[in-house]
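All protein chains of the complex are present and in place, except for one that has been dropped.
For reference, chains read A and B in written order, and residue numbers begin at 1 within each chain.
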Amino acid sequence: MPLVQITSPHAHTSQSTSSVMLLVALATLPGVAALTIGFGWGTITNIVLSIIFALALEAGAVSLRKQPIGFYLRDNSALVTAILLGIALPPYASWWIILTGMFFAIIIAKHLYGGLGYNPFNPAMVGYVVLLISFPIEMTRWAAPLELVSELDTSGVSKPTLIESFGIALRLIELPAIDGFTMATPLDLLRQNDALMISDLKQTYPQFGAQGGLVWEWANLGFLIGGLFLLYRKIYTWHGPVSMLVTLSLLAAIFYDGGSSNSGGSPMLHLFSGATMLGAWFILTDPVSSAVSNKGRIIFGAGIGALIFIIRQWGNYPDSVAFAVLLMNFAAPLIDHYTQPKTYGHS
Amino acid sequence: MRKIWDIHGGIHPPENKAQSLDHSIEFAGIPAQLILPVSQHIGAAASPIVQIGDTVLKGQCIAEAVGPVSVPIHAPSSGTITAIEDRPIAHPSGLDDLCIVIDTDGRDTWHQPPSSRDFTQLDKATLVELIHNHGIAGMGGAGFPTSIKLNVGEPNNIKTLILNGTECEPYITSDHVLMREYSRKLAQGIAILAKLVQPEEILLGVEDNKIDVVAGLQNALKQHDFSALTGKATSAEVITFPTKYPSGGEKQLIEILTGKQVPTGSLPASLGIVCQNLGTAVAISDAVIDDRPLISRITTVTGQAVTKPRNFEVLLGTPVEYLLARSGYNASINNRLVMGGPMMGFTLLDITMPVVKTTNCILAPTEAELPTPPPAQACIRCGLCAEACPASLLPQQLFWFAQGKELEKLEQHNIADCIECGACSYVCPSNIPLVQYYRASKAEIRQRDADMQQAEHAKLRFDARQERLDRLEAEKIAARQARQAKAAANKAAQAGQDPKAATVAAALARVGAKKSALEPTHKAPASDPAPDATLATDVDDPVQRAIARRATQQQADTANPAAALQRAVESAEARLKKARLRLTNAEAEQDNNVDAFKLAVDKCQSKLNQARAALDAHHAAKNL
Partner (left out) sequence: MFELILTNPFLAAVLALLALGLVFGAVLGFGAITFKVEGDPIVDQINAILPQTQCGQCGYPGCKPYAEAIASGDLINKCPPGGEAGIHALADLLDVEVIALDDEHGMEDIRKVAFIREDECIGCTKCIQACPVDAILGAAKLMHTVIVSECTGCDLCVEPCPVDCIDMLPVATGKNAWSWDLPNPTVNPSPIIASDREPGRKDAAA
């Protein structure tokens, strides 16, 4: 064989960016399973349509940039973006919502900034926020937990099968018009509440579960498990997620106010409702758009935790992980500037 | 139990050391030809003192040191010098460099048979001289002349002598077998080092994957009374610490053993620490006690493309080809030949390259063993590299800035502290050749600094010259004006006016002249914001004339290459004519330089021919 000239090192780990991304995608499984069991096939249709659109858009963008399509699709980054956006969208989101979201995520937020590694903002969250601002009605109509649906209506239409779900997502079948098919989420209720004690609130609305929201607490637990798995596989360090969760819990504890009608809800409610765990373990850990050093990631995570609580408590949106993450993405370069670690031999 | 510290980052690549540890050190034998590069160390290359055809004996000095940072080179075996020429050398560039080639005679006759010497009786200066004269340069990494490192002066502030037995790179076992089999010599070398630098403690750092050698080393060290050698209560200890790459980096080892970090830009000596490689210690023992110069070393030959991996005692200058042949090398399954280890070694493009003083390993892996890295994917800033970096750098940021050639940002992020260990590239999931980015960027920073220094220097000289020319010009004007004033005064005096008034007038004129003479110097640098080229011709300065000439030329010349060639022909013709004219003048005047002018005419003629040929070729190419 002819000898080649390559720079050292000559040894490499077998871990590749593609496999890291695939691992992240797999780690969402427990959470996705919980969502599917709790809310029906809507989450699956979201994810499947997202993946299809994401890969098509990615391939289109890469070919426009005259780069090898297969090489870039294989890095699985579009797959992860698609899955995360698919999870974040309300179940049974219509195809054009998903397409619009994926367009903003893949084309605007990623490729126009130079592709993977160059995007200053988390693509999935950009897509989500654009949708949330553009289509507030569609985006806040979250499916009701199946067990509550069954209490209201047992006609069968309200619990679509997988095939029917795709029909609904493609809007070939009308979304079941019955009242109970969509329902305010626990965080919605919490924000709107100004009269009831937290305990009364929980009594009044069946959407609340033992700790967080019904189904939501299981989904959050699923994402927590997935995140711990990724942590164990050393895909990322603990600094960002732990810092975010601690900050959120601390603020929730400070403003718990004994569960009064002004209360922002208990720390456990915050940790196990909405997109808290998804945000902590899958969104803010997106390395491209976060701070780079460990110290920086602690600050980054804490900022997100604080922003989530502030927006949930006093803001106009029930959940706020996407806003918080994007706002801190802005701050990441500044954080990096001030948290450069001390190099060997420098005092 | 002594406290040991941990370093930031580090990685645990597969060690692959067992393959080459089964056998004891084997003498590689005397190859038919030895190729000795004159530059096997950092610093000035040695200068050959033998000629082609000379017969040399084993251990005879064949190239002497040039300047203080240099070491001599000795013949590793007896034979005849057959060539002193550029040959491919062991260097990442694959470039050629001056080598002395010896065809060995196989008799291996000593120039001066090794004797035995009692080093305890020698003073420091003699020891340093012996180490220098026996050609010893650091045998671990860069090959820095050892005598300089050890010439610490008297009194010195050296507290700790560290012997680096870490050998953290995968595959390499040359230090391991050295500790296993040469522990007595090693201890002797350490004793000599102790006498030289007089440390308060001697630490031999060994990674815990070489635990089998510790007992032997401790026994060997016990044979020496270090306190007597140093005059201090010196202790010598073997310290083991957990295996981790790159613990064997000098700075890393110092941190592991002492908890101190070598300040950036300074040497370990500033902390009172001297660090030495084990091979170097053994070579020092050979040089000082046995009077044997550095003519061989221990080199590991390993990798799956050789059937008999092991450690050889190799004569310096032995071609890699020879070693591989002795190890059962299968070239058909090897596409990457590495000198050094898999983390920091460099690839060889030519198997005739010789083993040099710093060659600790020849690694011949198969493709399956060390696969060729796939094309680099995008950096996702995962931060694994920052986790692995032993210098606590941010490799992902450095990569970013290196891509954009932002040299200042790179410096702010301390690229100078990168030890190029390769841990970042090793862990990078996107297979980015990070180390190559850093090496190229460092070279660019060095080049920029050198250029800036050069520019600054040139500016000073240019300004000085300008000032001198202005001064001369001013003096000329002043002299002229003074002459005129004097003439006027004389005239006035002759006219019979008041002589006093004439003197005053003359003085006034002088002052005026001086003033006007000084003015151009003051004004010169910023006289005209946009001076054009024609202005330059007004001044009587050859530089400006040359520049003006060039400016007119450039105006005539367009982007059209034919015109440039045409101009070259014309200028050659003009020069030829001028040269001929000068020659005839010179011949007429019987000038001494007639020969020189003749040569110039010939040369101009040949240049003209060349220019014409180029022009013709250009036309021909255009017509095709």
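Quick note on the criterion: a residue touches a chain if its C-beta (ideal position, glycine included) is under 8 Å from a C-beta of that chain, and two chains touch if they have at least 3 such contacts.
Not measured: the values here are computed from a predicted model.
Of the listed positions B:H111, B:K232, B:R471 or B:R575, the one in contact with the omitted chain in the full complex is B:R575. Within the set B:H12, B:R107, B:R465 or B:H619, the residue that contacts the chain not displayed is B:R465.
Of the candidate positions A:H111, A:R297 or A:R312, contact with the unshown chain belongs to A:H111. For the options B:Q436, B:Q481 or B:Q566, the residue in contact with the chain missing from this view is B:Q436. Contact between chain B and the absent chain runs through residues 39, 89, 91-93, 95, 97, 375-376, 402-405, 432-433, 436-437, 439-443, 448, 451, 454-459, 461-462, 464-466, 525-526, 528-531, 533, 535-536, 542-544, 546-551, 554, 557-559, 575, 578-579, 582, 593, 596-597, 599-600, 603-604, 607.
Keep this in mind: only the chains that are shown with their structure count from here on.
Our note on geometry: chain A versus chain B, Cα centroid distance of 53 Å, whole angstroms.
On the side of chain B, the complex with chain A involves touching residues 8, 13-14, 92, 94, 170, 251, 255, 261-265, 331-338, 340, 342-351, 363, 365, 367, 370-375, 377-384, 386-387, 390-394, 396-397, 413-414, 417, 420, 422-423, 425-431, 433, 435-436, 439. Within the complex formed with chain B, the residues of chain A that make contact are 1-13, 15-20, 71, 75, 77, 115-118, 234-237, 287-288, 290, 292-294, 336, 340-347.
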